[in-house]
Each structure stands twice: as structure tokens, then as C-alpha cells.
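As you look at this complex, bear in mind that one protein chain is not there, while each of the others sits in place.
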Amino acid sequence: MGMDRREFIKSCSLVAVMGLLFGCRKSAVLGDIASQLSVPELKRFEDEVKLAMSQAKKSLDLVKVPTPGALKIPGASTLNRFGMAIDLDACDGCGKCILACNLENNVPLVPEEDAARGRFMHWVDMRGGAPFMCAHCGNAPCERVCPTGAANHTPDGLSAMMYKRCTGSRFCGANCPVQARKFNFNDAQKLGLARQFNREVPLRDKGVMEKCSLCLHRLQNDRLEFKTSLTVGTAAEEWRGRGVKTACAEACPKNAIVFGNWLDDKSPLVQLTKNRVLYAPCELAALDPSVVFMRGRR
Amino acid sequence: MTPLANSLSCLIALGCASFLWRKGSSPYRNGAFLAGFLVLFGVFCYFGGDINDPTLEHYPFRMLALCLCLSTTSLPLYRRRYLVLAQSLWCWIELFGGIALYYRGIDIAWTRIAALLCMTLCSTFLSKISKEMEFCLMVFWLAVWVFF
Partner (left out) sequence: MFRYLMILGLTLFLPGLYALGYSVYQGPSAWMVDSQTFWGTPISLFVFWIGLAHAGTLLSAIFLALDIKLDRRTALIAELSTLVSLVFAGIFPLMHLGVIDNFYMVAPFLDARGNFANVRSPLVWDFCCIAVYALLSLLFFGVHLKSREIPALDKYRKPLAWLLFPLVLWVHTIVSLDFAATFVPQWRGAFFPVYFIAGAILSGLALVNLLICAEGYRVRLLERLQLICTWILCAIWIWDLILKGYFCTSAFIFAGVLPQLRMVSVIREHRLGRIFFSVSILVGLFLERYYLVSPTAASATFGRIDLGLVAFSVGGFMLLFFGIRRYLNRNMEGAGSYFGEVDGTDLAEAEQEEFEKENFTGVRGIQKLRKGFYMQPWSSEEYRILRFPLLVGFAAAVLFSVWVWSQSVFANVDLSIANVIPLLYPIVAVVTAFTLCVRAYFVEKSFDMTRREKTLCVVLLVLAAACLGTFFAGGSSEKSAKVLDSQPIGVDTPVSQNHARLVWNARCATCHGTDGRFNEKFVREFYPVPQKLDLQRLDSLGADSLVKVILNGRNNMNAYAGRLTPEEALGLVNYMRTLAEMLSENAAPESVKEGEK
């Protein structure tokens, strides 16, 4: 291919210019200013929870489901599948779980116009007078359509989010039948709407999806403590996540939220749901949810 | 959809196929027929099956594809090409409709797709298409429709 030097240099420099343009698309200046802005007061978080509860959906269609069993995805653990059951007979819809969740997971506030539209970031919603969050479906539709694999399933049955990998296509949000996923429309840190109450949970950037993680950090913490306490050489007992509670379960004054391991007979979850009828939102019933509702005795 | 309604539907498609591509017919006529058939098939599905059944979503389109396949046997020209194209269309509707349903938890009818794909490939080897061969093809399609 005959091509003289001038042209070669010309084309190369063109490419270099393109590369330069591509390289300057982001500057780190804004982030530094943002971190010095004031953080919102606790009162604002409490008010927002009240506002969200006043706008809550009143109805929730439930259908009966069997007790969740082991996950059917390859590589899933046969020992652990974490989940929750919400006791509709005990719950009085006080909303303390929402605030507890927000503080535990550093859920940011939203600007007023978003609040007016009912677009909150809360991982726990009120629907039909009871807390409602991601059900961590065993056959999760959101994970199937995530283009980058940011939404994925842990072997322990949590539907997890890898924030750094999220490209914000919002496909998972569109495919969630119950809209449990929340999108970071605003740069909460820059707008002074985020506050890191809990240092174990990172603040999320603008443009990524988030949702209930079943307090993944607490589980992870317990697992590592368990590993640490094991002495080397003895036949190790397997970790079953006993004694861990999510923030919402801890905060509930009526003990209506039960967290535990569906595959562990000693787990409070299994024991308390033994004689109860389990329900799930009708849209999710076929998707093998881990978070279910219970009502009435069997 | 009940097996009876299912077999009835392929008879309807067969009946409709005879109206298409008549000699000297204008494209308007054929286009209007195609659109009309589609509406007819839709109405048939509405009355013949449970409208909430997800597999019914592309049923009228499958009927239309079958109808097109059947009608290609009476073409005067380029018969092999349009035969292959019509079967590909049917395959296409089955495959991508199946993939859409697969994401909502319904299995894909692989046997039907495989049978159609095989037939599409085989029919590219056809040389002159005789009356007997036409008949065999039609029987094959109807069998795929009813049994797979």
C-alpha cells in the first residue's frame, strides 16, 4: 500500500488528537469541592421517610408461595440462602425500618422535585401498609438483562450490585416487575444530600442503580469474623450466618421482620415461618423470591 | 389453545393461502389480503384460545407464516427462492418469539424450529418442484404445525 510519509504522519496525528479529546472528558476537580460541602441533618432523613410513607401505594396483590428452597443456579451454595419474612399480622406500618435502612446503607435524600414525583431512593418502601423491598429472586430478571454483569447473584442467594461495573442503562430497573430498584438520578454528594452514617457502606455515584442488599456488609462481616475465630487445623464447621440481623429487622419494634437462612433449620427464619402461610407479590411468585410475607397460621 | 383449535387454525391458513398471488393480481390486492388475514387470525385466536396465554402472543403471526409458506407453492416464478424465504420467516418468528418467551420463563419449541430449519436447508436443494413435491411440502408443514 503506497503511502508517503506526510500522509502517514497526518493520519497518526489525527488519531492522537482523537485520543486526547477522549482523554479529557473527565476532570477530578468537581469531586474534591463536593466532599467539603455540608452534610444534611438527621432530621431531614426522618422527614423524608414520613413524606414517602404518606405517598405510599395502598395496595399489594399477594399470592401464596411455597417455602424457598436451595437456589437452582449453578455454583449456588447448598448451605446458605439468606432471606426474610415479613409478618403482616404483626406489622403496623410504623416505618421505623425505612429510616433504619437509610441510615445503615447511607441512602441519600432526593431533591424536592423528585420527592414530589414520588421518586425516592429508599431501599425499603411502604406498600399495602407493610415494608417492601427487593425480593432477591432466585431467578432474578434484573440480572438476566444487565449488560455488564453489575447485577449478579452471590452463591448465598443475594442479588448483589457491583457499583463500579454499572453503566446505568437502567435495563434492570425496567425489567423488575415490582420496581424495587432505585436509580441515582442526582449526584447526591455534590448536592449535599448524602451522608455517610455507616462507613462500611460506600456512597454511590451518580448514574448507578442500587437496591436492598440484605445488609450484605453485615453478612460479610460475620463470615469473616467466623473465619477469624476458627483455629487452624480443626475440622471447620461451615458458616451459616447465624446471629446476623438486617438493619430493618433490628429496628422493628414488633419483630415483624425476620431475617435468616432458609436452608438452616436452626435459623429463626425457618423456625418462625414453619406454621405460617407464605405469600409473595403476584408478579414475583414465579421467580423464586427469597423475601416473602407471612400471614395467618397453617 | 386446544389441539382441535390448533388443527382448525392450520386449515384456515390453508384456505387463506389459496387467495394469495393469483395470476395478474395487483400488489394492493395481495397486501390487503395479508393485512386482512392477519386481522382474521387475530380474531380467531381471541375466540379460539385463552388470551392470557403467553404462547398465543405470536400465534397469528405463525399462522400468517404458515399461510405464506403454503401459498409459495402456487407461485409462477422464483418458487424455490420464495419457498426458502417463507420458511425462514416462519423459523424467524418461532425462534425470536421463542427467545422473547424464554426470558419470561417459557421453553422454546426447539423441535419445531429444528424441523423447519432442516426443511429450509433441504428445500434449497430442490430442483424443479413437481406437483408431488408440492404436496409433500404442504403435508410436512401441516405436520410440523399440528404435531411439533
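To keep things simple, chains are lettered A and B as they appear, and every chain counts its residues starting from 1.
Definition applied: a contact is a pair of C-beta atoms (placed from the backbone, for glycine too) under 8 Å apart; a residue touches a chain by one contact, two chains touch by 3 or more.
Because the structure is a prediction, the values reported are computed rather than measured.
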Touched by the hidden chain, restricted to displayed chains: A, B
Absent-chain contact - pick from A:A52, A:A100 or A:C166: A:C166
Chain not shown, touching residues in chain B: 23-24, 26-28, 31-32, 34-36, 38-39, 42-43, 45-46, 51, 54-55, 57-58, 60-61, 76-78, 80-81, 92-93, 95-104, 108, 124-128
Chain A residues that touch the omitted chain in the full complex: 1-3, 7-8, 10-12, 14-15, 18-19, 22, 25-26, 28, 31-32, 73-76, 114, 117-119, 141, 143-149, 152-153, 155, 162, 164-171, 173-177, 179, 183-186, 199-200, 202, 205-209, 221, 224-225, 227-230, 232, 283
